[in-house]
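One chain of protein is taken out of this complex; the other chains stay put.
Letters A and B mark the chains as written, and numbering starts fresh at 1 in each.
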Amino acid sequence: MKKVHIQGRTLAMIGVLVPLLALFVYVAIRSGPLAPVLVTATTVENQSVMPALFGIGTIEARYTYRIGPTFAGRVQQVSVDVGDRVSAGQLLGEMDPVDLDDRIAALEAALKRAEAQVTVAEAQAGDATARMTYAETQAQRYEQLVEARTASAELLDAKRQERAVAETSLASARANLDAVRHEQTRVRSDRDALVKQRANLRLIAPADGLVVSRKAEPGSTVVAGQPVVEIVDPESLWVNVRFDQLSAAGLRADLPAQIVLRSEGGRKLAGRVLRVEPLADSVTEEILAKVAFDSLSGALPPIGELAEVTVTLPALPPGSTLPNACVQRSNGRLGVWLIEGSRLRFASVTTGAQDLGGRIQILDGLQPGDHVVVYSRRMLDHRTRVKVVERLPEGLR
Amino acid sequence: MINLAGRDIQHAWGKFIFTGVGLGLLIGVTLTMAGVYRGMVDDAMVLLDNSAADLWVVQKDTLGPYAEPSSVQDDLYRGLLGMPGVARAANVTYLTMQVRQGERDVRAMVVGVVPGDLGQPGQPRYLVDGRHISRSHYEAVADVTAGFSLGDRLRIRRNDYTVVGLTRRMVSSGGDPMVFIPLKDAQEAQFLKDNDALVQQRRRTAANPAFNRPEVPGLLDAVIASQSANPHVNAVLVQIKPGHTPDEVAGPIRRWKRLQVYTRAEMQEILIGKLIATSARQIGMFLVILAIVSAAIVAFIIYTLTLGKIREIAVLKLIGTRNRTIAGMILQQAVGLGVLGFVVGKIAATFWAGIFPKYVLLLPGDAVRGIVAVVVMCALASLLAIHAALKVDPAEAIGG
Partner (left out) sequence: MHDTGIRVEKLRKRYGKGDTAVDALKGVDMQVSPGEVVGLIGPSGSGKTTMLKCLGAVIEPTDGRMTLGDEVIYDNGWRIKDLRALRRDKIGFVFQAPYLIPFLDVTDNVALLPMLAGRSNADSRKRAMELLDALDVGHRARAMPSQLSGGEQQRVSIARALVNHPPVILADEPTAPLDSVRALAVIRILNQMARQYETAIIVVTHDEKIIPTFKRIYHIRDGHTHEEAGEGRTFE
């Protein structure tokens, strides 16, 4: 056999071909069908999951008062403007009374007349009473006299008749007095009613608060029930929050909450769930709740602003947990991929609650310490061969 | 007997490798083109696979939700859940739009999915980083093709979303990356315009006396509120129970609910047969031409290389080398060149496939087909050259 002679050019050729071949083999192994799929793994850990609920809400005032007339009319004046603070009983505005004042004056006059009539009727009744008394006395005297045969029976009859007449006069005068008193009451009531109505045209603040809306200007016509001024109680702001029904299990009053206002992304305010509304929204499939601020310092947030509310539920007892990226559906079953050497096995699991950081409870199907796939570069099936790495590489899409 | 082909290559190895590399780049281009074609088809297939749906329920008489716009009520899924054979039904919206992050704009397909419930059709099936969406608003899971990282803030229409998870190969049929956001936010994004348009709309509504009746306070607000709500989604994705066939479950839905229902096979036909058909044909056409041109160039190179050796061939013939040996030398060189070219081409294609903006799928089957084609082509080309060589008259070597 000829001695193997390594020439310079042979060396050079080998120097090019061998790396080329090596590269080719590398390519075939790393990216061909022989290549194992890279995955990252984690172990099932016994942890306590602290679920939390997340919802979006709007800042609202607990009490909003819409002040307006009870009758259609014209606005005469509005005394306050948006942003004014008002106290209970303060005059906010007035409707145009039109002829109401005149009608009250008329009724006042009528009332006075009625009172005068009552006086007259009282006097008349007094007069009739006096006459009655005299007639009675006369009748009694003449009865005595007739008994003593000093007066004639005719006179007695005449006096009796005068007494009877006086009785009826008295009755009549009393009746008249009653009538006139009732008339007086009626007129007074009419007047009171108009006065009340007149009072109604004055728009009064029912409680302390802040004017947030001025809905009608002087001179405009409003109908009954249409608000002219809206007042809210700024001390009583709360957040009207909507939670997705799917993930609202465990929501109830008195849970602590964290509120982040949209305009102040960083500032977290503390709060508490005040109540869960008994009526949910079936169209949007959301549960409504009211969350109150623990304390509000500084400038008040504008009403209507959006806020993100996170309600922390009490921590659940410790159990098997996994990152929620592990959970997949394969062939219709929900579960995770267990790593056994370089092969995979699908294990069905029953999941429990999740927290907002993506940790989910595994109620059934796994043991603590099981090795499970978290991230993979491809869809996995039971035939896939895998290689566990620390982090998935970013290149070679 | 020494191997003449091997000796010749060894002697002029630089030229051989140089030619091989050149050929290899050409072959690499052809392999890459095949990869581009396959990538296009795979984008469409991966869209179907990723939705994990057995049936697509869309608006009647549309080819939606991918090929045509489709709109169905968002409470429709409740009725579908009750139909026989339906295991899961989930609302989903799709909207291709620009997503802004920082200074840059990325074209993405924004997918609205119901958050919190894992394993529903339409949701990302597996992640490469991060976690699934857990909050009901303002979180997003994006595909790595978009170039976002965990923690990035995205702006979609009027809201900001935080990227909490990353996926791979979740793309639209056009290769645009998908960004998954909660369904309600997606419904709002599909419907609500920017602030200016909203204000205009409110003004228009307020100016309409039918809606702005003073004796009915609250009517205007109610009308505006109803205009701002969007109770529609683009499709409902359905997974069927084991033991049922898709057609069997789809039939009643079509009949009783008066909707259009597509099975996986029908959706594939729509996507591949209609949506990407023209582009795929375009690329396919180019691929064929490229392959033919590459083959011609390979043949030409080998022929030329052989012609350059006519003198040596004449001498070999004269001193008594068999035709068979000479033919073997040419054939071996041609095939060797082809194999070298293929190796270079496959390596090049694998490495530069990652630079392409859309997915390039290099199938092993294509590689096998490629190498077979290259070897056959080289052999055929060498036949031409062999024919020329064998016709050489050994008497040429003798002067005159």
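What to note about this one:
Just so we're on the same page, a contact is a pair of C-beta atoms (placed from the backbone, for glycine too) under 8 Å apart; a residue touches a chain by one contact, two chains touch by 3 or more.
Worth saying up front: this structure is predicted, and the values here are computed from it rather than measured.
Considering the whole complex, the residue from B:Ala207, B:Ala225, B:Ile319 or B:Ile355 that touches the absent chain is B:Ile319. Of the options B:His11, B:Lys60 or B:Arg369, the residue whose C-beta touches the omitted chain is B:His11. Mapped onto chain B, contacts with the missing chain fall at residues 1-2, 4, 7-8, 10-12, 311-312, 315-322, 325, 394-395, 397-400.
Heads up, the rule we're going with is that only the chains that are shown with their structure count from here on.
Taking each chain's centre as the mean of its C-alpha atoms, chain A lies 50 Å from chain B. Residue ranges of chain A in contact with chain B, taken from their complex: 9-10, 12-13, 16-17, 20-21, 23-24, 27, 31-33, 54-56, 222-223, 225-227, 243-244, 246-247, 283-284, 308, 323-325, 327-329, 331-332, 334, 351, 354-358, 360, 374-380, 392, 394-397.
Those residues of chain B that touch chain A in the shared complex are 9-11, 13, 17, 49, 52, 75, 87, 114-119, 125-132, 134-138, 144-145, 164-165, 168-169, 184, 214-215, 217, 231, 239, 241-242, 340, 343-344, 346-347, 350, 354, 359, 362, 364, 367.
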